[in-house]
Each structure stands twice: as C-alpha cells, then as structure tokens.
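Of the protein chains in this complex, one is absent; all others appear in place.
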Amino acid sequence: MFKKVLVANRGEIAVRIIRACREMGITAVAVYSDADRRALHVRLADEAVNIGPAQASESYLSVERVLQAAAATGAEAIHPGYGFLSENADFARAVQQAGLVFIGPTPEAIEAMGDKGRARTRMEAAGVPVAPGYQGLDDPAALEAAAAKISLPLLIKAAAGGGGKGMRVVHQLSELVEAAAAARREAQHAFGDGRLILERYIPHARHIEFQVLADQHGNLVHLFERECSVQRRHQKIIEETPSPYLTEALRAKMGEAAVAAARSVGYTNAGTVEFIVDSQSGDFYFLEMNTRLQVEHPVTEWTVGIDLVQWQIRIAAGEPLPFKQDNLSQRGHAIECRLYAEDPANNFLPATGPLLTFAVPSGPGVRMDSGFTSGDQITIHYDPLIAKVTAWGENRPAAIQRMTAALRETVLLGITHNGQFLQDVLSDPQFIAGGVYTTWVEEHFNGWQPPQCGLPPEVLVAAALAQLQPPSAAADEHDPYSPWRMPNGYRVGQ
Amino acid sequence: MFKKVLVANRGEIAVRIIRACREMGITAVAVYSDADRRALHVRLADEAVNIGPAQASESYLSVERVLQAAAATGAEAIHPGYGFLSENADFARAVQQAGLVFIGPTPEAIEAMGDKGRARTRMEAAGVPVAPGYQGLDDPAALEAAAAKISLPLLIKAAAGGGGKGMRVVHQLSELVEAAAAARREAQHAFGDGRLILERYIPHARHIEFQVLADQHGNLVHLFERECSVQRRHQKIIEETPSPYLTEALRAKMGEAAVAAARSVGYTNAGTVEFIVDSQSGDFYFLEMNTRLQVEHPVTEWTVGIDLVQWQIRIAAGEPLPFKQDNLSQRGHAIECRLYAEDPANNFLPATGPLLTFAVPSGPGVRMDSGFTSGDQITIHYDPLIAKVTAWGENRPAAIQRMTAALRETVLLGITHNGQFLQDVLSDPQFIAGGVYTTWVEEHFNGWQPPQCGLPPEVLVAAALAQLQPPSAAADEHDPYSPWRMPNGYRVGQ
Amino acid sequence: MHFRYQSGQQSAEVTLERSGDGFRALVNGVAYAVEVLDRQPGVLSLRFDGRPLTFYWAQDGSRKWISQGGCTYWLDPPAQRASQRGSEGDGNTAVRAPMPAQVLAVQVASGDPVERGQVLLLLEAMKMEIQVKSPAAGRVNRLLAAVGQTVDRDQLLVEIGE
Partner (left out) sequence: MHFRYQSGQQSAEVTLERSGDGFRALVNGVAYAVEVLDRQPGVLSLRFDGRPLTFYWAQDGSRKWISQGGCTYWLDPPAQRASQRGSEGDGNTAVRAPMPAQVLAVQVASGDPVERGQVLLLLEAMKMEIQVKSPAAGRVNRLLAAVGQTVDRDQLLVEIGE
C-alpha cells in the first residue's frame, strides 16, 4: 500500500479522499490555489502545497504544477477526485511517466470514453445499446439524409464534449440545418472540435447510471444503479438508489450492459456508465462513461456497503477485489441532495459569499460531505457545490423522510443556496411517486419562488435576544444552570 | 400511528427517540428535571414538561409525574428509553391503565425476566442453557450441599438484582458461608430481597448478547449478536458486531436460544438476551434478558439495516414486522465506544464539569449519538455517558481503523473523560486479535495512566495565538482571505 | 429594551422585559413569555410560550441572519432600505449583473448603438458562462465593466440610453 497520496482536488471530494487516506494509514498531501490557502481540505491534510493562483487553469488544472507538488512531497500516487484533471488522459499518462500511480483507469480507457463519437462506435461494437443516430455528418446533405432515417424529435450533440454545450433539440426537419450550424459553432468554440452526433431525442427521459468497479486482475463488477433524473441545466441536484423506475429485469439487463461497456475498454478502478432511459418504452441507451469517481458515490456506498474511495486506492495499489457480482446486493434506499451556492429563484445562477454559519445535520442514517466550515468563503472561482447531504432509510419513503428532517436541520447563513428548493422537491407528489425525468425540474419548477416564511414573532424575539448583552454574572448567581453563566466555548451541531 | 409520543428519558437516548419521532411525523414530548431544564433533549423536543427536582427518584423515576406529563400534553404513547422506568413492570402497567401505550414489552414479560431467579427457572424449562447452579438456598447447609455439586470457582448472585451488587466469586469452599452472608446483606440492602443464586463461575467469560424484535402478531426474530466483553465494573465500554469469537454454528445455536428465551415469555417489541460464553469450551449460558432498548443498539442498526427505535414505535402501534428471520443478515462490522465522564486513571470514578468544547467526528461510516453540546454541564445526578461513537466498516479491521480516526477527531474539553483510554483499548493487540473477556480491562489495564503527551511547541504557539487579539481590520486589507477578517459566526466540526 | 427590525417590506418592533427567570416579550403589541434555554456563539435556544425552539444566527454588517426549523430569515435595522437600485428614472435603462462573476469579455464600447437582445458582455462564474444582453435598443451611455473585473450580483454594468 502507498505511504503517501497526493489529492489533486479541493472541496468536499478532497476532504473525502483525505479521510479515506487517514483511515488507511496513508499520509495525505493537499494542493491548493491562492484562493484556497485556508480551505478545509488544506487544514485537514497532513501536508499541503500551493500550486498557483485562483484560476483553475493555472493551479488545479495544471499538470505540471500538480506533478511538481507530488515530486516535492514524495507522494507515490495521485487521486484526481472528480472534475479538474480527473478525466484528462494526458495527465494520467504524465503521472505514470513520472513513475507515480494514477488512482483511476488507464489513459487508454479514459481516451476511449472521452470522445462521445468514438465511444458510441465502440459501444455499438460491444453490443451496448446506443440511441438511434449517426455521426461524421459534415455536410447538410448527409445531415438531412441521416435525419430522415431517425424519427423526430432529434438531438444534436457535440462529439467531443459534454455539459450541454453544442446541444440542440430539433422538433421540425426545417430547423435542422440552422440548428446544426449553431451547434457546430458552439462545439468548435468550446472544445476546438465541431464534429456532431445526431440522435433520436427521447422526451421524458430518465438519467440512470451504473457504478462499476474493476481491479487490475480482470474482476469487474457493477454496484447497481443511481437514478439522477432530478437535474437543472444538465446538472444533477438529487440522486438516489435504487431507482424507483427500474424493474429487477431491467436492472439486470442494464447492469450487464454497464459491465460490457466497461469491459470493452479494459476498464480498471471506479467508473460510471450513464444511460438514458425512455420512460415510456423502458428502452435504454448508453449516454457516456465517466471515467472517475462520481459526486453521488455515497448513495452507492450506503446501500451496497462498499467504501468506493478506499477501493479506488486499493485497486490502484494492485489489490484484487474480494467479491464477485453475486456477492453484491443493495440494502435499503439512499438519497443525496446537493447543496449548491446558487439562487433557484434566479435561474439557478451562482451565488457567492461567506458561510457565516454552517451547521450540519446529524443522527442515524445521515451523512454530510462538505468542503467548508463556518467562516469559509464561496467564491466565483470554483464549483457551486457547498456540501452533499445523504440519507439512508429502510425503504424509499423512510429515506425521503430522513432526508427532509436532515435538510430542516441544516443551517447555512450568509449566502443564497438551494436548501429550501431541495425541501420543496422532496415534498413534491411527483417526486414522491418517483415519476420524474431529466427536464422535470425545468418544466415543473419554472418560476419557483421561496415560500414566504413571513416574520414570525419567535424569530424577532430571538434576534433581539441574540443582540442582548448577558447580564452581570452576579445577576444569575441564584441559578446554577443559567445559560448566561456558560463559558464561551466552541459548540457543535445537535 | 401515534400523533404524539412522550419520551420518558434524558440524554442521548432521549435525543435518539425524538429524532425517530420527527422522521415519522410524530410530535415528541420531552420531560425534564430541574437540572435538565436547558438540556439538549429539551431543546430538540416539540414540547417539554418539567417533572420535578434533579434527584431521579423524584423526577425521571416518578411514575406519577411522568403519567401526569403525558396526560397534560395528550401523548398517546410513552417510550421509556433505557434505565429509569424502562424495566419497571408497574410503570408499564400504569401506562396501560391510563389508556396509553407503553413502547416496550408487556408488564408480564418484564416481570418474568425481572427476577433472575424466576427467569432462570423459566429458561431451563424453555430449553435455554443456564449455568449449572442452584437457587432458594436459605441455610448454610443447603448452600454447602449445592456448592459441592458444582465445580469451583463459584459465583454468588442476588436473585433480585443486577449491576454487580450482591455478587461474590468464591474460589475455596471455606470462603463460601461468609461470602454468601455478605452477598445476602448487600442484596437485601440494595434490592430489599436477600435471595441468592449459586452458579458455576466461568473465568475468561465473554459477554455476548442477542438482539430480538417481536411484533404483536407472533413474529419474533433475532438480529444477531453484540459482543460486549470490554467492560469495567460490570459496565460495557466497547461493543461490536459480529462477535470476533462466534462461529457460524455457534451464532445459529445462540440465536435460536435467544428466540426461544424471548418466545417463552411472550415477548414483544425490542429486547436483548444476554449470554455468558465460556471462551475455552464455547458453552454458553443465559445471563439475563434486558426488556428494553439497549445502549449499544446502533451497532445492530449499522450491520442489519434496521432502525430499531422506529420499529419499537411501529410495533407498539400494532404494525407487523415485514421480514422473517431468513430475510435478515449482517453486512460489514460495527463498533461502539462509550464516551464516559470518568477518570480511567482513578478507578474509572465519575467526573463532572462543563463541556466547554465538544466537537464530534464526521465522515462516512461514523455516527455520533449524544445528549449534550458544548456549554452543557455533566452533573453528579445521572449517568456518566456523554456520547456514543459508532463506526461501520466493511470488516473488523476497517471498523477499528475508522473508529480510531473518529476518536482522534472527537474533542471534549473541560471535563475528564475516557477518550484516550478508548483509543488505547482499540490499539491493544489483544483487542485487535479479538481475544478479550469480561475481566480483561480490569486485569490488563490495571494502573492505566494517560500517555504523556508532553507540551509540544505547536500547542504552546496555538495557546498564544488563541489569546492574541486580532489586528485592526486595516492591517489585513491586502489579503482578501485573511482569517482575521472572517465574520464571527457559528461553526461546526470538520 | 426596544428593538426594531425590517425585512423587505415588513417591519416589526420588539420589546423585552426581564420577568422571573426569563423575559416578557412584546412583538407588535402581542405579549409572549420567553426563557433562554441555551446561548452559545451563534446559537440560541428559547422556550417561547412553552415551545422549545433553537435558532442559529449570524451578523453580516448590519444584517442579521436567522435560521429556525428549516427557514432562513434576514433582518435589517429599520429605514435602511435606501433603494440600492438607485435612480433608474433618468431615461437610461440599467443593465445589471445577474450573478456575481468575472467579466470575460466586453463586446460593446461606450457610445455604440445597440439592438435589443444584442450581447453586451460575457460573464463567468463557477465554470458557468452567461451572456448579458441589451434589454432595449439604444446607445451605450455608460460602460462600467472591464474585462477581468469581478462584479457583484446586481452591480450596474451598462446604461443604455436613447
């Protein structure tokens, strides 16, 4: 096992990985930009190295700086977390060339899945269902010919990228050429690659993904699905497992497809195969594979009883998986809610500011993964993810109840965030019934406003008492339990 | 389901039950003594009723006051927690007679198990192994005759009680009569009942107990064992499951015995059948049944995936268990450490004082159950239990590693406690090897002293910086991330 | 002891008087019995007319943030609502930042004529890029943003005049 691992990330995922290292007796090295000099992941690590200015491109995205930090500290392996350099094949290769271990798949596997167009071809060859469609459509005539063979509506996607850039939905054939031109320009601008993919667009689609885990000795298993259909702007807000949509038969079929997809690229370490599921027909199609740890991995950990981050490290160190597919099962139900620094009443646009007060929920079946504590700042430089709250319950209603209680206990003062919005989604009858799809939030919560809490008298009185000075000690001497007499210590959540 | 439940307890278990109520949509009523007027369980409850002075006998142990509080608030059911009135059959009966529901077994089941002598007889009849021994020994001659039939050493126990009172180990027959007289006096004094039981004393015995759960419709299951051999003064310090001692065959045999024991008294709700296991021979003997929720129930919840407190409430409301014995299994390994306000270097005697600072561990697989927050006081009136830290891992070594990391993260300033002692037990080779027994702590840690941490320079510097006044705001204007500029908010653990 | 608060359009007055172990509070004329159960930095637990309630609070300048039971409130001192949006009645149309961001690009110059919907600036925050478009046709009367500059939400970026 490694003696020292460098964590090439920040925020909650860096904290999560540092914790795993500590439990395994591994020294954890943090890296940080100037903006993160005092961040939680720096404070928690055993060592910390500055790797440049706030801009990610010159710090967390700099292959050179990260490798320098690893060399300077004598780290033997690098865990990239998610985002930043985690799906950068050149980085993975550079890590290997520097004689270090990349905690993730091979550069070849990353490359094979990195290009949507090429991945589509490989998946077809491996027998993994892909949405009816075409690629390599360079001229309008080829485009129109391809479109004619697919039923409307159509989806135009960038072959090189993701995150919704270069994406267009076409409802009428007459819109096709212009939409393709716009998508091509956008893709060229964003990825330096204007190649497009034309696919059938699936309305009311669900996003269901399968976690896979593979060692370097040929053992490859899936750890069941995660339902991630509650999204805004193509980003997940709430994830859960098991999916309320899947039947046992469909789960088995998709699990096999996920394993086939991963095996076809010689996948090792943890990864996620994402599918789009037509909620009318139950047909599912390969969307993409994320060749890294996923934000929402805790719901899998809760229900499958596997520590994914520890296994990523063990697999990278060469350990074999001690379980087979048949040994794995899910227990109960887990949900994750992402607390974002954003304004759900303002198109979910980012918000910044200080976390004046951040109190986290506790109690059985509740887990909080956060990269911040009270007193920290959320800046414009990085992700809006403040924390992930996950809850486990014996079944889906119990998990929803527990998550609702946990969100009510979560206190986040000083910044605009989506905590109230998450509570509203959890109590929505359609969410409770499990009948959501990827555009559901946009359609259903369009124009959402926070509920008017008013100004209850107890809140006003609390405000006044909060600013009241304690009386002199003598005044309360008759009461040995007086709260005014209490010493002024640190205090934690209830 | 009940609309309102009264929680007739305090501390961490009251907090635990209040949380379960909140998740189930039930209004939770707390009761409190004068000493607990500002306690966490009061602050968390929906309603709270004062039931008398600090002395438990006039508040938490007062059947009348608790019933008055239930009547005044319109509670439909009473959860007694553990300790206090939880194993008081008269209380359970009075609750029923008041037209309310007692969340626990029937008064008859409590009575059947409450007297050790009678329980022994019943267990023998039910085919549950009891240690070779005799009861009803009123004169010295009968005593000596009984002793002659059991091999030495012998154990004298009070028939009516527990907690080590009226207990004597006899190594030589010549000590017998005097030891019995002393035990009888002590039992008479403590329980008003001098009846004795004579049993074979089992050296190097392990304390292994089985959780049972039974609904009102005849379904009765066990939820596997808890190994509780790490004890001081007959009180558990560390509990875990699965037991590192049990084989599958022995586990099955003991589980069946636990079910038989509970069934023989028509047991309903949650309970625990305690066994003494001879670690040399593997023979096991019924010790007693605790007819209530156990302190260490979280390790069962972690590994079996059942919320015991929620099920206690559901069973009391008449719901049937939706699972059978065959549906139940354990996953991974869980450990609990009890944080006590006591001095392990002073015979584990109680300590009191303020919790100036109480920071709890977090991260995946860690759960903290506490009845206190920073600023609270630990007084001489009640239990020394400050909090329970539980950790789950994929296997025993992983759970021990996680628990060790969690204890290192736990901060408890202002009071003497056993946190460092717990860390020492967890790192002891004999504990790690699983080879402990109920007198192990006494024998092995006799004369224990806290490790000398010395006065490292970083601690001295931190002390100086802690008392340093922040510089004027202007001084740090050049640094937008300066910690001296941070607003003064509430802050939570890392 | 008297306290006055304002929150958006609403305002309220609180009076506290010591009474026995606790306080008698008057809120907009209605009386409540209040006892302080616990008081730690940023946390306050009360027994409010018999109900135990815990509040988390923080101060940000003159603004007080309070959280209770899953709801968040903010309270300002009274009469502090000097319209932040300033004088928009001068015939100019103000274009403000929809989010805190860094200015990625400025695509107009002072004095330029602009059409409705024309992109004026590009902003970026948290890996997200958005276009700021002109809400009206007109002319760029004032340009208050430069590339690389960090802007707050609602900060004035451009004024479009006739």
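The letters A, B and C name the chains in turn, as written, and every chain counts its residues from 1.
As a working rule, a residue touches a chain if its C-beta (ideal position, glycine included) is under 8 Å from a C-beta of that chain, and two chains touch if they have at least 3 such contacts.
Nothing here was measured: the structure is a model prediction, and the numbers come from that model.
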Contact with the hidden chain (one of B:Ala125, B:Ala249, B:Ala433 or B:Ala464): B:Ala464
Listed residues B:Ala351, B:Met403 or B:Val441, member touching the removed chain: B:Ala351
Missing-chain contacts mapped onto subunit A: 30, 37-38, 42-48, 373-376, 487-491
Hidden partner chain, residues of subunit B it touches: 341, 343, 346-347, 349-352, 354, 356-357, 359, 374, 380-384, 407-409, 411-414, 419-420, 423, 453-468, 470, 479, 483-484, 486, 488-489, 491, 494
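Everything that follows uses one rule, which is that only the chains that are shown with their structure count from here on.
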Most remote chain, CA-based centroid, reference being subunit A: B
Distance between chain centroids, defined by C-alpha means - subunit A, subunit C (Å): 29
Separation of subunit B from subunit C, taking each centre as the mean of its C-alpha atoms, in whole Å: 49
Subunit A-subunit B separation of Cα centroids, rounded to whole Å: 38
Residues within subunit C bordering two or more other chains: 37-43, 45, 51, 54, 56-60
Set of subunit B residues in contact with two or more other chains: 37-38, 43-44, 373-375, 487, 489-491
